[in-house]
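Below: one structure, written as C-alpha cells.
Complex shown without one protein chain; remaining protein chains in place.
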Amino acid sequence: MLKKTLLTAASAAIAFGLTLGGANAAFPEKDITLIVPWGAGGGTDVFSRILVKNAKQHLGVNINVVNKTGAMGATGMGEIAQARPDGYTIGTITFQLSAYRNQGLAPLSYRDYSLIGLINQSAGAISVRTDSQFKDLKSMMDYAKANPGVLTAGHSGAGGGWHLALASAALKADVKLNYVPFDGAAPTRTALLGGHIAIATSGIDEMIEFYKDKKVRILAINALERHALFPDVPTVAEAGYPIEQPIMDWRGLAAPKGVPADRMKILIEGIKKCFDDPEFQKAATEKGFLLTWKGPQDFEKFLDGMEKTLAESLKAVDLYNPIK
Amino acid sequence: MRKADIITGIFLMVLAAGVMIEAGTYAHRGVQIEYFGPAFFPRILAIALILCAGLLVINALRKQALRRVEFIDRRGLGRLALAIAVGIVYWLAIDYTGFLIGSPIFLFVLMTVLGARSWLQRIATSLAAPLALWAIFEYFLVISLPESQVLYLLFGES
Partner (left out) sequence: MEFDFQVFAHAWGTILSQPMLIFFIFVGVTAGIMVGCLPGLTATTGCALLIPFTFGRPPLEGLLMLIGVFVGGIYGGSISGILIRTPGTPSAAATLLDGFPLAQKGQGGRAIGMSTVASFAGGTIGALIMTFASPTIATFGLRFGPAEFFALALFGLSMIVAVSGVSLLKGIIAALVGLMITTIGYDPLSAVPRYTFGQMQLLSGLEFIPVLIGLFGISQVFRNIEKMGISEQVKTDLTRILPKFREIWATKVIMLKSALMGTFIGSIPGTGCDIAAFSAYAEAKRSSKHPEKFGTGILEGIAAPEAANNAAVGGAMIPMLTLGIPGDAVTAVLLGALTVHNFQPGPIFFRENLDIVYPLFAGMILAQAILLVVGLSCARYFARLVTLDPRMFTAVIFLLCIIGSYAMRFSSFDVFLSLGIGAVAYFMEYYRFPTSPILLALILGPLAEQNLRRALQISHGNALVFIDPVNHPIALIFIVVAMAALVSMYLRMRKSRLAELVRERETQN
C-alpha cells in the first residue's frame, strides 16, 4: 500500500516536473503547425505557405502547413478553434468565418479564437472579355437594365463574397442579371475566357495574369481605393455606383482561444516579422494579394464590422438563416 | 436471390421516397437559381431509383432474379463480426492510446482472431508494421498520427 502511494506520488512529481519544465522552457522549442482550411494549391494555401516560408529566421522554428479541408473551410477552422491551446497549433482563418453562423452552416465565429493578425484583404473585380461590347461598368449596367435577365454573370459560389457583392449592388441599381454559379474561382475564370458567360466576379488577384495579358478587361473593383497593380481600373464608386462598406475577402492568422498571453505575444511578433519580410511582401504583391496588417484588436473590430455587413447582404439575397 | 432482391428493392424505394420528401424541404431555400434549384437533380435521381428498384422487385416476382453463386460462410461471418468490433474499438480508443501503442495491440489481437498462432511472427509483425507506417508519416510526410492524450496529461508536452 505504502509502496503504491509512494509510486503514485513519485510519478505525479515527475509528471508535474515535466509539465513545469515544459512551461518554463523557451517558446517555441519545436516546429509550429499551421492549419490551412482550404486545399493545397488554392489562394489561401499559397498565401499561407509564402507567409511562413521564412519562419525559421523570424521565430526560430519552422511553421509547417497542414491542409485540413472540408465543410466549406469549417473543418479546418473548427480544428484550429479546438486545438490544444499551447501555441504550437495555429491556423489561417478566412472570409467564410464571417458568414458561417448567419448562413446556418457551422457554429463558428471569430469569437472562438485568439486572433493573431489580419494580413490580406482582397477586393472583388467585375471582369469581361477584352472583345466584350462593354467598356465600362455603366454601359454594362445600362444594358442589363434594358434587357433584364439576359446577361450571364458567373461567380465563384452562391453565398460567397463576390456573389453577395454583385447581387447586392445589382439589387440597389434595380438590375436583373442571370447569375451562373461556379464551384470556385478557377472554373469561373475558365468559363469567362471560353466565352460561356458574359461577365465574371472574382477576387482581383484571380484575374491578374489575364489582365496583364489583355485577355480580360476589369470594369471596376469593389473597394474604396484603386489597386496599385491595376491603376487604370476604377472603383465601383468611381464608376457611378457608390457603396458604403465593400465586402472584402480576407485572410488572417489565429490561434485557439486560451493560449497563454506570453506565447501569444511571441507568436504575434513572429508572424509580424514574417509579414514584414521583404521576400513575402514582394511575392504576395506580385500575386495581387492586397496586404494589410491589423493586430488583434483592430482585427477583431474589422471582423465585427464584416459580420454585420455580410448579414445585411445575406438578408438581401435570402440566405440569412442564423444559428441561434 | 428472390427474397433478397425483393427486400433490397423495397428498401431502395423507401430510400428514394425519403430523398424525395427531404428534397421538398429545401427546394425553395437558398439562392433561387431561376430555372433549376437544389432539389432538381435529387428528384430526378429519386424517380429513376424508384423505377429501377420497382423493376428489380417485379423481375424477382417473375422469378427472373439472378442466382446466388457464392454463399457466406457462417463461421466466417462470426469471425468477421469480431474483427470489425476489434477495428471499431481500436479507433475509438486511438485518442487515448495513441497510434504507436494502439496499433500494435490492434494488430496482435486481430491476428489472433484471424487464427495466427506463432508468437514470434505475431509480435514481430504487429510491432514492425505500425513503426514503419509511423516513420513514413512522421518523417517523410510530416503528418502526425494520433498521439496519446493520456500520456500527454501525464507527462505534458513531449
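By letter and in written order, the chains are A and B; residue numbering begins at 1 in each of them.
Assume contacts are C-beta pairs under 8 Å (C-beta built on N, C-alpha and C of every residue); 3 or more make two chains touch, one makes a residue touch a chain.
Treat the numbers as computed from the prediction; the structure is a model and nothing was measured.
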| item | value |
| --- | --- |
| Chain not shown: contacting residue from A:V61, A:L105 or A:L224 | A:L105 |
| Which of A:D174, A:E209 or A:D276 contacts the chain that the document leaves out | A:E209 |
| Residue among A:P181, A:P234 or A:P260 that touches the chain left out of view | A:P181 |
| Where the unshown chain meets chain A, residue by residue | 39-42, 45-46, 49-50, 53, 64-65, 67-72, 74-75, 78-79, 103-107, 149, 152, 157-159, 178-184, 186-187, 189-191, 193-197, 208-210, 212-213, 215, 283, 286-287, 319 |
| Hidden partner chain, residues of chain B it touches | 1, 4-5, 8, 12, 15, 19, 22-23, 26, 29-38, 40-42, 45-46, 48-49, 52-53, 55-56, 59, 66-73, 76-77, 79-80, 83-84, 87-88, 90-91, 94, 103, 106-107, 110-111, 114-116, 121-122, 125-126, 129-130, 133, 136-137, 140-143, 145 |
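Keep this in mind: only the chains that are shown with their structure count from here on.
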| item | value |
| --- | --- |
| Separation of mean Cα positions, chain B and chain A [Å, integer] | 34 |
